[in-house]
Each structure stands twice: as C-alpha cells, then as structure tokens.
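Right after this comes chain A.
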Amino acid sequence: MNLGEGVQFVSFIVLAVMMIGAALGVVLFEKIVYSAFLLGAVFMSIAGLYVLQNADFVAAAQILIYVGAVNVLILFAIMLVNKKEDYVPVAGRWIRKAAAAFVSAGLFALLTTMLLRTDWKIDLSVPLPSLPIEVMGEHFFSDFLLPFELASVLLLMALIGAVVLARKETIMGEETAIVGETPAPVLELPERPREPVA
Partner candidate 1 sequence: MNPGIDLQQRFTETLTSFNIPSGAAKAIWMPVPMLLMIFGATVGVLVSVWLERKISAAAQQRIGPEFIGPLGILAPVADGIKLIFKEDVVPANSDPWLFTLGPAIVVIPVFLSYLIVPFGENLLVSNVGIGIFLWISLSSIVPIGLLMSGYSSNNKYSLLGGLRAAAQSISYEIPLALAVLAIAMMSNSLSTVDIVEQQSGYGILGWNVWRQPIGLLLFWVSALAECERIPFDLPEAEEEIVAGYQTEYSGMKFALFYLGSYVNLVLSSLLVAVLYFGGWDFPIPIEQLAKLLHISPDNPILQVATASLGITMTLLKAYFFLFLAILMRWTVPRVRIDQLLDLGWKFLLPVGLVNLLVTAGLKLAFPFAFGG
Partner candidate 2 sequence: MLKFLNKVGDYAKESVQAAKYIGQGLSVTFDHMRRRPITVQYPYEKLIPSERFRGRIHFEFDKCISCEVCVRVCPINLPVVDWEFNKELKKKQLKHYSIDFGVCIFCANCVEYCPTNCLSVTEEYELSTFDRHELNFDSVAMGRLPYKVTDDPMVTPIREFAYLPEGVIDGHDLPSDRQRAGQRPEEIAKENTPSSSGSAS
C-alpha cells in the first residue's frame, strides 16, 4: 500500500463513519436544529466520497445544491418557525409505527440484495474521459434529456407555487379606522382576499 492508497483508505473510513454517525444523529436527535445541521454533515461526507471516486464535479455540485441550498432552506424554515407544540398521543399510532417499520425493513432488504447481487468489478479497459464535465453535458442533452427537462419543469412548478403561496397583496390608501369604532390592528395593512387559483 503506497501513500496515495493509504490516504484514500483512511479518508474513506473517516468519511463513512462520519456519514453513518451523522445520519443516525439526524434521525435520533430530539432537537430538530441538530438534525438539520447533521443533515449538512451527511451531505458533506457524501461529497467527500464523490471526491474519493474522482468525481469532483459531482462533489462540488452536491455541496452547492444540497449543502448550500437545500440544507440552508431547511434551516431557514426551522429558524423562522417559532411554534411550540406538545405531542398529542395519536390513536392507532401503532399502525403508523408498524407501517414505517415495514417500509424500512423492505427498503433495507431491497438494498441488501442489490448490494449482494451487483457485480462491483470495474472494467478498467475503458479509459476515463479526459473532461468529465463535457461527457456529462453530452449525456444531459442526449440520452438523459427527458429527466433533465422534467427536473427543470418540476423546479419551475415549485417556483411558481412558492410565488403563489408567498404572494400577499395589501390594499393601500384606504380609510380603515373610524372614530368610535374598533380600530384596525396597527402596523398591519389589510390584506386583499385571495381568489382561489383556478
């Protein structure tokens, strides 16, 4: 084992342990903020694994999209929501628990069989592409065109949905407080009733 392989092996172990530990933390922590931060750690370790596999573009994209955007938005949502709710015992909770256990077990079984069935040998005779980005781009615009476009349509839908949800039209310049009547709440503009989006 030379220096490069040793470094690779050690970093693989470190990254794997970090990823599994952080993933367990995401599930097990009581505080939701910790879970969110650990989710970022999980994404980072996955990016590290990508780097170990010489997929540096994918790693950078992983960090940019998952850590930089998705995780930040999750954190944003957590920090902006300031609502404390007590847990109410739900009737028939065991059904949910059983269903969750079933799904998890099924998923685990599926992935285990996939791991055992797959032939992990890599065909080393095929040379690595010199510019992986160009190859990826070509794939995106040829055989993976449909998923690529579908993803963009999905994002567009999410964008428009967010605009519709966040839109708040206020009525400006209308007399609301009349002497003798109950005054309108201060510091808040009356909101125009929203028509249902057809």
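The set was built so that all candidates are chains of the complex that A comes from, given by their letters.
Observations
One rule holds in what follows: contacts are C-beta pairs under 8 Å (C-beta built on N, C-alpha and C of every residue); 3 or more make two chains touch, one makes a residue touch a chain; residues count from 1.
Because the structure is predicted, anything quoted here is derived from the model rather than measured.
Listed candidates 1 or 2 all sit in this complex, but the one touching chain A is 1. Residue ranges of chain A in contact with candidate 1, taken from their complex: 2-3, 33, 37, 40, 44, 56-57, 60-61, 63-64, 67-69, 71-72, 75-76, 79-80, 131-133.
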